Structures are given as C-alpha cells and as structure tokens.
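Apart from one protein chain that is not included, each protein chain of the complex appears where it belongs.
This part shows chain A:
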Amino acid sequence: MSLTAATINRLSVNEKMMKALKSVFNKITNALLLPVVGIAIFLALWSITAQSIHTSLGEFPGPNAVVKQFYSLYDEHTAEREKATAFYERQEVRNAKKLEKNPDYVVKTRAYTGKETFVDQILTSLVTVTCGFLLAAIIAIPLGIWMGLSVKLNSALNPIVQIFKPVSPLAWLPLVTMLVSAVYVSDDPMVSKSFLTSLITVSLCSLWPMVINTSIGVSSIDSDLLNVSKVLRLPTFTNIKKIVLPASIPMIFTGMRLSFGVAWMVLIAAEMLAQNPGLGKFVWDEFQNGSSESLARIMAAVVVIGFIGFLLDRIMLLLQRKVSWDKSSASV
C-alpha cells in the first residue's frame, strides 16, 4: 500500500519535473531558437537567390559578399583615421618648427579633409535624424497639447494636419532645398546647407504623427482628472504641467516612436537627394560608382540602416519606460 503510494508520489514528482523542464525548453525555443532558425532560413534563401541573379555590376551580393564588405568598410575606416592622425602629427611638427624659427608666428591649424568613411556617415546620419526629430518634437508636442485642449483649434488645424501627413519627403525636398538656399545665406555658415535641407525635410515628415497622437492623448484625458484640476483652480500652466502632460505621456511617446521611425526612413531618402553626408549619400555614391563591389556595399548599408532603426525604436521604448507612469503602455 505504502509502496504504491510512494511510487505514485515519485511519478508525480517526475511529472512535475518534466513539466518544469518543458516550460523552460519552450521559453528557450521561443526566445532564441526560433529567431535563429528564421534568420538561418532567410540567409540560405538569400544566398541561393542571389547566386542566380546576374546584374550589369556582377552577381547580386549574397550574405558572404556583404560580410566581406563590412570588413573592408571597417578597414577603410581605420586606414582613413590613421591618415588623419598622421596628417595632424605632421602639421604639429611643422608648426613647432615654424615657431622655433619665428616666435611671433601665429599657429594655423587646418582640419583634415579626407573622404568620409562609412562610420562617419553613420554618425552624420544619426546627428541629422536626432536634430530633425528634436526640432519636430519641439513644435509638435506643444502644438498637439494646445490642439488637444482647444476643440476650436483642433477643428481649425485638423484638415491641415491630415493633408500634410501623407506627403512624401521626396515632394518636400525640392521646395526645402530652394527655401534653404534662399533664406540661409551666410558667409560663415555654422552648418552646411545640405544638412539643413535634410534636417528640415525630416522634421516636416515626422511632425504629424506626434501632433496627432499628442492631441488625441490630451483630448482623451479622463474628465474626472480635469475636474480635479478645475476644483483646485490650477492655473493653465500648472494644469498642463501637473495634469495634462503626465496624463498624456503614454500617447505622446507612442507618437514620438512612430515619428522617430518615420524620421529615420525619410532621412535616408533626403540624404540621397540632398547630398548631405550620411548613409543615404553613401548608398547613392555607391550606386553612381558602379564597381563590382557596390551592390554588396549598398546591401551592407541596408543592414546597418535596418539595425539602427531597430535600435532607435528600442531606445525610445526604454526612455518611455523610464518616464511614463503607465508601464503597460510601454510594451513592445
């Protein structure tokens, strides 16, 4: 009797262990194994298809060719950096010598004007997209809050927002280019015109999702919370700071994430056409260059663009988790 009970007990313990193992196994499968399998299948299909496509620039690049280009792009970058350091060292030595000869000599330092490497271009793109996005946010969030608070303003501006929202950056670009050339005239420009053109184009396109989401977030605040504010007679600014802004932070962040995604997409197109140094220009230059390696280098850029876009979204998500009180709104 007791023996059978013990057996049953042992069996059930075994069963429990099996279940626990299974659930751990399932977790590992879902989080690691399946994505790896997915990527492996994609790479296999890519490399098979690539082999059978022949372009005027040679075979379409497969994964191998792209990886090779990553290495060569990195080598080019380090080589360029070495050249730059060498240049500055030479310049320093030269200046020191001149100073020795003539103590009154005013030291001139010239910047190295070598070509921009892939890494430089990634950095430029990141700077441009961040500036463009911030400019858009500075305009969009206050505007959205105002529109959310005032039904009249919302009715007045909503058609404009709806019409401008679907406009492609390519349509804005010629206008912005001409506008920047006409307005931004300075002998000693702080930033280049092409940078400004891409920045404004990015802002123009990433403005709208933020305006819409912010205004919806503000206008859908629980009326009880607004009544609390009314009972307390909070002044407008305090009301916005203490009630409206925190209450609509989840929606504002949703808008910001959408906008950052749009901004990054638009940036590549804008850089291609505005010839602003950056990933877009890199792609365009490689395309114009037309060497046998060009397609692989472009594909490398595509991978980097995708990866950075993904990272930017994750950074925004982390920021949202940090700032927002409503943690459930900051899920993936």
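Here is the rule we use: a contact is a pair of C-beta atoms (placed from the backbone, for glycine too) under 8 Å apart; a residue touches a chain by one contact, two chains touch by 3 or more; residues count from 1.
Criterion: contacts and distances are computed from a predicted model.
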Listed names "Aldehyde dehydrogenase iron-sulfur subunit PaoA", "Molybdopterin synthase catalytic subunit", "3-oxoacid CoA-transferase subunit A" or "ABC transporter ATP-binding protein", with the criterion being the UniProt name of the chain not displayed: "ABC transporter ATP-binding protein"
Contact with the hidden chain (one of A:123, A:153, A:228 or A:265): A:228
Identified contact with the non-displayed chain, of A:243, A:279 or A:316: A:243
For chain A, the residues touching the chain missing from this view: 222, 224-225, 227-228, 230-234, 238, 242-243, 246-247, 249, 325-326
